[in-house]
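Only a single protein chain was left out; the remaining protein chains are all shown in position.
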Amino acid sequence: MPVLTGKELRIVGFLCNWCSYGGADTAGVGRFNQPTDLRIIRVPCSGRIDPLFIAKTLIGGADGVLVSGCHPRDCHYAEGNFYARRRLEVLKRFLPILGIDPGRFDYTWVSASEGQRWQKVVTVFTEQIHALGPAPRFDAVAPELLAKIAGAIGQGGNRVAA
Amino acid sequence: MRIGVFVCHCGSNIEGTVDTGIVAKTALDFPEVVFATDTMYACSEPGQDGIIQAIKDKNLTGVVVASCTPRMHEPTFRRAVERAGLNRFMFEMANIREHVSWIGKDREANTNKSVDLVRIAVEKLRRDAPLIPSKFSVNKRVMIIGGGVAGIQAALDCADGGLEVVLVERDSSIGGKMAKLDKTFPTVDCSSCILGPKMVDVAQHPNITLHAYSEVDAISGYVGNFQVQVKKKATYVDWELCTGCGACMEKCPSKKNPDVFNEKIGPCTSINIPFPQAIPKKAYIDATTCRQFVKGKCGVCAKVCPTGAIRYDMTDEIVTEDVGAIVAATGYDLFDISKIAEYGGGRYPDVITGLQYERLLSASGPTGGHIKRPSDGKEPKNIVFIQCVGSRDKSLDRPYCSGFCCMYTAKQTILTKDHIPDSQSYVFYMDIRAPGKMYDEFTRRAMEEYGARYIRGRVAMVYPKGDKLMVRGADTLAGTQVEIEADLVVLAAGAEAAKGAPQLAEKLRISYDKYGFFMESHPKLKPVETNTAGVYLAGSCQGPKDIPQSVGQGSAAAAKVLALFSKDMLESDPQISRVDIKRCVGCGKCIMTCPFKAIKEVEFRGQKKAEVIETVCQGCGICTSTCPQGAIQLSHFTDNQILAEVNALCQS
Amino acid sequence: MSEAIAYYPGCSGLGTSKEYDTSTRAVCAALGLSLVDIPDWSCCGSTPAHTKDHTLSAALSARNLQLVANMGMTAAATPCPSCLTNLRTANHRIEAAPFKAKVDKLLDEPYGGDVNAISVLQALVENVGLDTIKAAVRTPLKGLKVACYYGCIMNRPPELMAFDDCENPMAMDNILAALGAEVVPFPLKVECCGASYGIPRPDVTAKLSGKLLEAAVGVGADMVAVACPLCQMNLDLRQSQVNRAMGTNYRIPVPYFTQLMGVAMNIADTEIGFGKLNVDPRPVLSRALSGAD
Partner (left out) sequence: MNIINLTRDYDEDFVHRVEEESGQKVSLCYQCGNCTAGCPYTFVYDIPVSQIMRLVQAGQKKTVLSSKSIWLCATCESCTTRCPNNIDVACIMDVLRHMARREGLAAVPQVKTFWDSFLDSVRAHGRVFELGLLINYVAKTGRFWTDMDLGPKILPKGKLAMKPHEIQGKEHVARIFERFERESNS
């Protein structure tokens, strides 16, 4: 029920608290209309985002995942978004191995003042996911595969994949 | 767990496009939710009382409020649940206003999405644990960065409040832009007469340490305990010995350098004290023009200095200052008028900025207070002022209003008439922005009493014709093109972020907008706070401001610092990382990635383990997503919690 | 080190601006820039086309751009700013697919959209370069005071033309300085001369061109160098109309900058074609050049 059949797709956003979540707030305060598909999970920093969260979200049935953090050099935690960028870039390259269209995942940087930019990011990404349509459902994904990717990305495999 | 869910109408802000009743009703189906209701204003006193009452009546052990952004009211509701006897971290928010009701009008979709957001808040809350903050001590020294009028005010108020103050100024003297002004609006009182005494107070205040000609190099630490590295740039003059007598300036053979204090419309010597009221009144050498440095020989100043203060071998020096709070008051810079080629700034000497005009008006300026145009030193009769040069201009990526130009231009027309009674001022403007006390009356006086001719319209181009400048503009009220043969053209150059502002913001770990102005914590309610605890803002570094506003903000920032320092101990945010010692294999990856050096290596029964230093950890969670074992977990943002949110969304 | 670019002379190059065409060809050839004629090129439609309809205007330009593509080339140079504006505008507008579809509907052969159009002035500055031009100077224009007039649309709007400074262009100034001339700062470099109103509203053109001539004389120029056939016609051929309308008595030569290049590079007189101008620059030129000796 929560995703409106035929109208919405399941899009999950991971946003850092300081910049992008604030940017989404600014967009709201400015009443910048956006598509309704996106559900936002708030994290303190884009550096907190484990790439396997994203893989699991996509395998779990989401049609798209959007990550947004602070602009490079403008991170509230100094360098969290640099870690994020490296990890997410690697993840992007691994998605096809999982059988996931890399177009279903994107990451960007939006600051707390950029309400209009956030509106654009959400609109464009939502359109992009609608163009791809609903994601094919995974019956079961071998945990070994996730672990392997985790190993390649260089972290986290032993816990999140398990 | 017994969870209560409160869905806020926020008047019609949420209820207008979200059926909060359905959201509450649906929430009752979620695991461990035992109570759910919609409420008119959750943050109001009755709203909070309702939450407290429900916690008591229903024996709730956790609360979800679905309302506005947690960046707004999370602290409010945490205090409310604490008043009801719960640990304040047994609380989660669902943002159904900024992220739902305000960004779309589809009531069905919005209601549906709100249900989802409540669902993930519930799933997260089910995995929350009570957290207890720890306490840490505060270093009650404050650093003010920037010695313009805002920084001076903040420094004096803090110092008068008994705090030790470190004031850092990039130039060789404090005073900022205000020190360059001749008079101030709307009173037309002398700028240096009202600023000068404050500058002297800074110099003489026992609680203030002034680092002039210095810049902030690096900042580490956190609220209550910052370590700031200040680079004291080489002045090549021992300021302990320099008496400010000025003998060196009289004898310096390199006399034709553009005088930065005079906005480059006059010359200055390579060894220089920028203006008579400078604080500190000390000389410094500009090594890029000094003959001793450029040609390797001169040494005149060293010979004439009566105290032997010249030190050609001086180098930059780094000093470390430990402070508990920082106020950024770094001001603004002017838009580069040469970017608008059609006005000829930078090409035609008699096209100048408003600040350059201030220097021509000022008795301590390059012309001794006589208005003489730069090209030939003649006294101008027809003076054209053009407003909004680099303001309200999307094509130049300067869409904002600089705020103070309308007023200083009105002042300049008045002063022009005082200086040259047979002169005529013309002002091209789009709108007159004069919302302060006695401001609008002031602009009217410029027109009614001083005869300034205001023309509503922009200027398309300025070009030389003989020894005049042809100004071609529009009078939109008359609906016509107009031309003026001007002797001098003064451009009201807009304000832009100070050079290096973004780099300083990055060092302070505060945000800045796309123009480089620093971001306040809340545009209305937290105008001088930032999102980094212990870092405050004052003056134009946050956006263009006039003198009264800057002074007000300087005092406001000082009040915030004094309030912060009124406690001996501060509570740390307990949403920090914690190590599960059983799972930790001592690989040290978390230690390497932590940006705050908040994790140290310890020995535990002969094995290496990681340990989080509670008060240093800032709660970013980079370590958590780095740890291969899942041994270090950020409280309230654990892997389990985030994955529970993911599952809730994917499987709903 | 010869470089080739397709060449679109524009209709006036066959008539009223013949000397611009011949001097351009001669100068480019001497500088190693090979101009390859576009076979069977047609009119770009100029101002009348875009004032009637943007699709029609783009189609008239696109036909020529596709002819360039059929030559296997990707760039064309034109001496005429009006042609240039139309060619570039067409390229810009067809970036929008619906517009391109409308344009293609009017054409026998659809246009691929991948031919860049630049001015001869830009080609000389960027493809040839000032150093090469300087090296080719045989008779430096020493002592000649020149005001460079670019006309209104050589550089405007800047997003479309993407060349030089739109308010204070310097390309022609730099070329003339390389030729040894004394370039006087000319404040009205990009003011409109009256464009094609010379025929339907001669009063308008007389007034605007008059302002330009006044300014050029005012800054002490011996002549006004131009890069646009229409500007040249208004300032030179219509100089008598200006004088009559404004009560002035100007007699100032208005050569194309390529003609002055030709003089400095010792190109044959027949190619330079000074004789085709209304106010003959040769007397002023020889006076200035001899004075320098």
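Letters A, B and C name the chains as they come in the text, with residue numbers starting at 1 for each one.
Convention: a residue touches a chain if its C-beta (ideal position, glycine included) is under 8 Å from a C-beta of that chain, and two chains touch if they have at least 3 such contacts.
Computed from a predicted model, the values in this text were never measured in an experiment.
Trainee: Since one chain is left out of the picture, which of the remaining chains does it touch in the full complex?
Mentor: B, C
Trainee: Touching the absent chain in the whole complex: find that residue among C:Leu107, C:Val137, C:Ala177 or C:Met246.
Mentor: Reading the full complex, the residue touching the unseen chain is C:Leu107.
Trainee: Among B:Met430, B:Ala533 or B:Val602, which residue is in touch with the absent chain?
Mentor: The one listed residue touching the chain not shown is B:Met430.
Trainee: Determine which one of B:Ser137, B:Thr307 or B:Thr476 touches the chain that has been left out.
Mentor: The one listed residue touching the chain not shown is B:Thr476.
Trainee: Could you pull out which residues of chain B are in touch with the chain that's been left out?
Mentor: 342, 388, 392-396, 430, 456-461, 472-476, 479-482
Trainee: Just checking the interface: what residues of chain C touch the absent partner chain?
Mentor: Contacting residues on chain C, toward the hidden partner: 11-12, 14-19, 40-43, 45-56, 59-60, 63, 102, 105-108, 152-153, 156-158, 166-167, 190-192, 194-204, 207-208, 237-238, 240-241, 275-276, 278.
In this text, only the chains that are shown with their structure count from here on.
Trainee: Measuring from the mean C-alpha position of chain A to the mean C-alpha position of chain B, what distance in angstrom results?
Mentor: 31
Trainee: Which of the residues in chain A come into contact with chain B in the complex?
Mentor: Residues in contact with chain B: 1-4, 7-8, 10, 12, 17-19, 21-22, 24-25, 27-29, 31-36, 39-45, 47-50, 53, 56-57, 60-62, 70, 73-80, 83, 87, 111-114, 119, 155-160.
Trainee: Going by the contact rule at the top, pick out the chain C residues touching chain B in the complex.
Mentor: Within the complex, chain C touches chain B at residues 165-168, 187-188, 215, 218.
Trainee: Taking the touch rule as given, give the residues of chain B at its contact with chain A in the complex, in rising order.
Mentor: 69-72, 95, 97-100, 102-106, 108-110, 112-113, 115-117, 119-120, 502, 505-506, 509, 511-514, 519, 531-532, 575, 589, 593, 595-596, 618-622, 624-630, 634, 637, 639, 642-643, 645-647, 649-652
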